[in-house]
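The structure under discussion is supplied below as structure tokens; questions concerning it will follow.
Here is chain A:
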Amino acid sequence: MSEYIIEGKNLFAGYPAGHKWVKAVEGVSLNVQSGEAVALVGESGSGKTTLGKVLAGLLPHRQGRLYIGQKPATGRPVGEIQMVFQDSSAALNPRLTVGKLVEEGLVIHGERNKKERLQAVMDALTAVGLTAEYVNRFPHQMSGGERQRVALARALIMQPKMVVLDEPVSALDVTTGAQLLQMIGDLQKKYGLAYVMISHNLAVVRHVCSRVMVMYMGKIVEKGPVADVFAKPGHYYTEMLLEAHPLPDPRLRKDFTGYGDPPDSVKPPSGCRFHPRCRAAVAKCKRIPPGFAEISPGHLAACHLAG
Partner candidate 1 sequence: VNSTPEAEPRDLHVAALANPINLNPLFLRDAVSAEAATLLHAPLVTTDPETLEPKPRLFASWEKKGDNLVYEFTLHEDVFWSDGTPLTAKDVAFTLRAISHPDYTGWMFPLMQYIAGAEEYRQEHEGEYADGEIEGITVVDDLTLKIELKQAHAPFLTYLTFAPLPSHVLAKTRVSELEEHPYSRTAEPGVGPYLLEKWRQDEYLHVRANPDYFLGEPQIKNIYYRVITNPEAQLIELLAGKLDMIPTAVKVEDIHTLATDQEIRIQQNPRLVYDYIGMNISDEDSVLSDKKVRTALSMLLDKEGLVENLLLGYGEPLHGPLLPLHFAYDEEFTVFEENLPAARNLLVESGNGSLDLTLIVNAGNVVRENAALIFKEQAAKIGVDVTVKLLEWEAFLAAYREGDYDLVALGRGADADPDLTFHWHSESAGNTLGYKNEKVDQLLEEGAAAVDKESRSEIYRRAQQIIVEDAPIIWLYSRQAVHAVSKDLTSFTPHPEMLFYNVHEWHWPMREDD
Partner candidate 2 sequence: MLKVEGLNIGFSSGNEDGRVVKNVTFSLQKQEVVGIVGESGSGKSLTAMAIAGLLPPDVLAGGEIFFGRRRLRPGREEDWQNVRGREMGIVFQDPASSLNPLLPVGSQVGEVLRIHIGLTEREAEAEVIEVFKSLGIGPAKLRVRQYPHQLSGGMKQRVMLAAAICCNPSLLIADEPTTALDVTVQAQILGLLRRIVNQQQASLLIISHDLGVIAQLADRVLVMCAGEIVEEAAVGELFDHPLHPYTQTLLASVPRLDRPLYTQRKPVMEGLWGQGCSYASRCGRRQHKCLQEWPGRKKISPTRAVCCHFAAEGDANE
């Protein structure tokens, strides 16, 4: 219990829409251990970012319990958990230089000594593979990959225990993305950082994460060690995601049929939310929301037919 950096039980979260409430995360439980990298995958709109924001304290959860360390979350950000956003150009204040951006956390937390601040900034920049010459640049004077590094440096300077990475490479070129992923992996080892990495690209998380959680329409449908899940998906949705992934190998062509459309998120289907698209759905799936079944140790799938 004690080594969990963050622990959430039965979390609900969403957004106000007029007088109604848009549910984006429903009944999610998760925990992250120190130094661990957990992936959160799923289709667009499945609630990944929302969950990430809840974990980072940017969005209060509506129900359930969330502990950071052993303390219940206050619904306000704490320095220990940082987040890096998908769109690096929107995540950096365009009016501040890299130096100012990176040192902001220290300034806020009352580090007076200018020299020390500068030193810390330098360290953080070095850690993400940038040099001193970037200190006086503005965000628009850098490439996407460099900006993403600055965002990471900004998070690192707070000496967080965990960083939520929201699609950190999806806006980048393959080559740049690959480098960034590499670096993310290095940092984990070097600082013992824990990650929650959000992505819709299964292949990406495979390289960084050890555990994966698959989300579908606000719920987690499968979770477990990356290797297990990818090798032997327990949920038909996970299977479908893996199946749909276009492999960069012309010899392994797929026929790309029968995936069905994602349903309207405003009116989620009854029972197992995936049943309208599921190739193996049975009558029960339509009525009863499935609970988790253990497929192998630590590998759980919310499917009536699993296990």
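As a selection rule, all candidates are chains of the complex that A comes from, given by their letters.
Criterion: a contact is a pair of C-beta atoms (placed from the backbone, for glycine too) under 8 Å apart; a residue touches a chain by one contact, two chains touch by 3 or more; residues count from 1.
Bear in mind that the values here come from a model prediction, so they are computed numbers and not experimental data.
Student: Can you pick out the candidate among 1 or 2 that touches chain A in this complex?
Tutor: Contact with chain A is made by candidate 2.
Student: Taking the complex as given, what residues does chain A use to touch candidate 2?
Tutor: These residues of chain A touch candidate 2: 43-44, 173-179, 181-182, 200-204, 206-207, 230, 240-257, 259-262.
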